[in-house]
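As you look at this complex, bear in mind that one protein chain is not there, while each of the others sits in place.
For clarity, chains are labelled A and B in written order, and residue numbers in each chain start from 1.
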Amino acid sequence: MSAAVSRFFDSDLWWSFSRSPVAVLSALVALLCIGGAVLAPWIAPQNPFDLATLNLSDAFKPPAWAEEGDATFPLGSDDQGRDVFSAILHGARVSLLVGVCAVLFSTLLGVSVGLTAGYVGGTADAVLMRIADIQLTFPSILVALLVDGVVRAALPRETHDQIALFVVIFAIGISNWPQFARTVRGSTLVERNKEYVLAARVIGLSRLRIMLSHVLPNVLGPVLVIATLNLGFAILAEATLSFLGVGVPPTQPSLGTLIRIGNDFLMSGEWWITIFPGAALVAMVLSVNLLGDWLRDALNPRLR
Amino acid sequence: MTAAPKPLLEIRNLRVEFPTRRGTLVALNDVSFSIAPGEILGVVGESGAGKSMTGAAIIGLLEPPGRIAHGQVLLDGRRIDNLSPEEMRRVRGRQIGAIFQDPLTTLNPLYTVGRQLIETMQTHLDLSNGEARRRAIGWLEMVGIPAAAQRIDSYPHEFSGGMRQRVVIALALCAEPRLVVADEPTTALDVSIQAQVIALLKRLARDKGTSMMLVTHDMGVIAETADRVAVMYAGRVVEIGPVRDVVKSPHHPYSIGLMNSIPPLDHRVERLAQIDGAMPRLNAIPPGCPYNPRCPKVFDRCVAERPDLLDAGTTRAACWLYAPGEPLHV
Partner (left out) sequence: MFAFVLSRLLQALPVMLVVALISFAMFAYVGDPVSIMLGQDFTEAQRAALVRDLGLDQPFFVQFGRFVGNAVQGEFGLSYRLSRPVAELIAERAPATLELAFCAAAIALLVGVPMGVFTGLYRRSWLSRFFLTFSLIGVSLPTFLIGILLILVFSVWLGWLPSFGRGEVVQLGWWSTGFLTWSGIKALILPSITLGLFQLTLIMRLVRAEMLEVLRTDYIKFARARGLADRSVNFGHALKNTLVPVITIAGLQFGSIIAFAIVTETVFQWPGMGLLFIQSVGAADIPVMAAYLMLIALVFVAINLAVDLLYFAVDPRLRADRGAAAGRA
C-alpha cells in the first residue's frame, strides 16, 4: 500500500499537479465544499429544518458585517429565521449527493451500454447507438425535465414526494449516459481487435468475463475525465431543476431550492438570501470544473 | 581536394536544444556542413537522428521550446539564423523552399490547388492575377499533372497521392528558391510512384540549378539522386562525402554497419546483418563518441573525447580511428 502511495507522489500526475497553482487551489476549494457538505449535520451552527429551533423574530437579518447583522447568523437569515450559512451547508449536501449519484448512474449505464455495443457489435450495437444518437439530438436538461415531468405526472402526489430525490437522480443520470456510451464504445472497438482479447477468446472465456475483466479496465481512462466534468454539469442540472421547482422535494432543499426561495426577496433588498447560496454553488461547480479541465490536460498524451 | 566553389548554404557548429522540465535535451550537437550551388546533398540516418530537425532549423521553423542555442546558418554568406521573423518570412519560399512528407496533410483541403499556387507566387513575386494564373498552370504542367488548365481549379483531395506530392513540389518551387529542403518527400508514397517523384525532383533541380537538401532514411533514394551524402547519428554528422564513396567504401563504423545492413540483390544471405543495440535517446546520450556503446572498433579514446569530422581519405568521418597519428586498429 505504501509502495503505491509513494509511487503516486513520484508520478508525473502529482508533479504537474503540485506545480499548477490553479489545480491546487481548486482542489482545496473543492475539498472545502465537499467537506462542508458532507459534515453539515455536525458542523452547521443551526439545524435549519428543525422548526422548533426557529424564531420568526430572527427573520431577515443581514450578514454579520452589515449594520443590523448578528454574529449568530454569519451570512444573514431568511424569512423564517433560518440561518443562511447552515442552510447552505445542508443545501450543498443535497446538491452534492444528487450530483454524485447522478454521475454514478450515468457512468454505470453509459459504460455498460458502450461496452456491450462495442464488444458484441451487430444489431445490438446499431440499435443502442441509434438510441444514444437520438437522445443526443436533444440537450440533456430537456431530457431531464421531461423524465422528471412524466414521472411526476404518472405518480400520485404523496408517492412522488417520497421518492422525489431518486426521481431527480434518475432524470439527470438518464440525460447524460450517451456521452459515456459513445466514448466507451469507441475504445472498446479498438481494444476488441487487440491480441490480448484474442488470447482470452482462444482460452474460451465467456464474453461477459472478457468484457468485464479484460476490456473494461483498459477503456476506463477517458471515462474518469468525462465523469469529473460531468459532475459539474450534474450539480448545475440539479440546481436548475430545483430552481424551476421540479427538482428535489421542499423537505430536502438543495442550493437550487434556496436560490429559488431567495429570489422572491431580491426585489425588496434582502439579497443575501439568494446570493450566498448562489456563490456556494458557483464555488463548488467552478472548482470541480477546474479540476476536471486540469485532469483532462494532464492525461492528454499529446499535450505533454 | 579541389577548391570548392563558394557554398550556397553553410551550417556552422549548429546546436539545437529543447529545454524541458527534466533538463535540457540536445537534439543537434555541433553540426556543420555546406551545400554548393546546384548540388544535391542527401542526409540519412535513423528516425530521431536529427535530420528533420536540421531542416527545420534551416528554415527557422523549429517547434518551440526548441531553439538554436549556438552556431550559425548562412545563406550565400549571409546569416539567416538571427533574422527578425518578418525578414525570415521573406527568405522562406523565395530563397529556401520546403517539401514535407505527407502530401495529404500538407495541402489545405479547403483551397484549390491553383489558389494556393497563385497565393504563394504573389507573395514573393510581383505578378498580376492573370500572369500568376498562367504561371501556375505552367508549373502544374512542369511537374507532370495532365490537363493542368482544368486541374488548377481542383481541390487537393481530388488528386491521388503521387499527384498531390507533385503539387507540393510545384508549390515549393514556384517562388523560384535557390535551395529546397525536402524532408522524406517519397516516404508516404507507393513504391511505384516513389521513383517517378524522385526523378521529377532531380530533373527540376538540375534544370533550374536549385540546390537540394534531401532528408531520408532510404539509402536507395540517396544513391540514385544525391551528389554528396551526410550520415547523421544522435544529433551529429558522423560521415560526409561524395555519395559513391560513402556508399561503396564507408569509413565510419556506423556507416559501415548501415551499408552492410542493406540486403544484397546478387546473392542469398542466411541472416540479415544488423547493428546491435539502438540509437540512444536524447536524454541518454553517452559521453565521448555517441556510437561507442555499439561500435565493434571502440577503444579508450572513443569514450573519453568526442571526435569532430576527420579526414579519412575519400570521405570525412567523425571517428578517432582516422585521427592523424593513430595506429591502425584492426
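To be clear about the criterion, a residue touches a chain if its C-beta (ideal position, glycine included) is under 8 Å from a C-beta of that chain, and two chains touch if they have at least 3 such contacts.
The structure presented is a predicted model; accordingly, all values stated were derived computationally and were not measured.
Within the full complex, the chain left out of the display contacts the shown chains A, B.
Although one chain is not drawn, the whole complex shows that of B:R67, B:R90 or B:R281 it is B:R90 that touches it. Looking at B:V16, B:A98 or B:V197, the residue that reaches the missing chain in the full complex is B:A98. Contact with the undisplayed chain is limited, among B:V26, B:I40 or B:L107, to B:L107. The residue from B:E10, B:D76, B:E119 or B:E224 that touches the chain not shown here is B:E119.
Of the residues in chain A, those that touch the hidden partner chain are 130, 134, 137-139, 141-142, 145-146, 148-150, 152-154, 232, 236, 239-240, 243-246, 256, 259, 263, 266-267, 269, 271, 274-275, 278, 281-282, 285-286, 289-290, 293. As for the chain not pictured, it touches chain B at residues 59, 61, 89-94, 97-98, 100, 102, 105-111, 119-120, 123-124, 145-146, 151, 154-155, 157-160, 163, 168, 171-172, 175.
Here is the rule we go by: only the chains that are shown with their structure count from here on.
Measuring from the averaged C-alpha position of chain A to that of chain B gives a distance of 54 Å.
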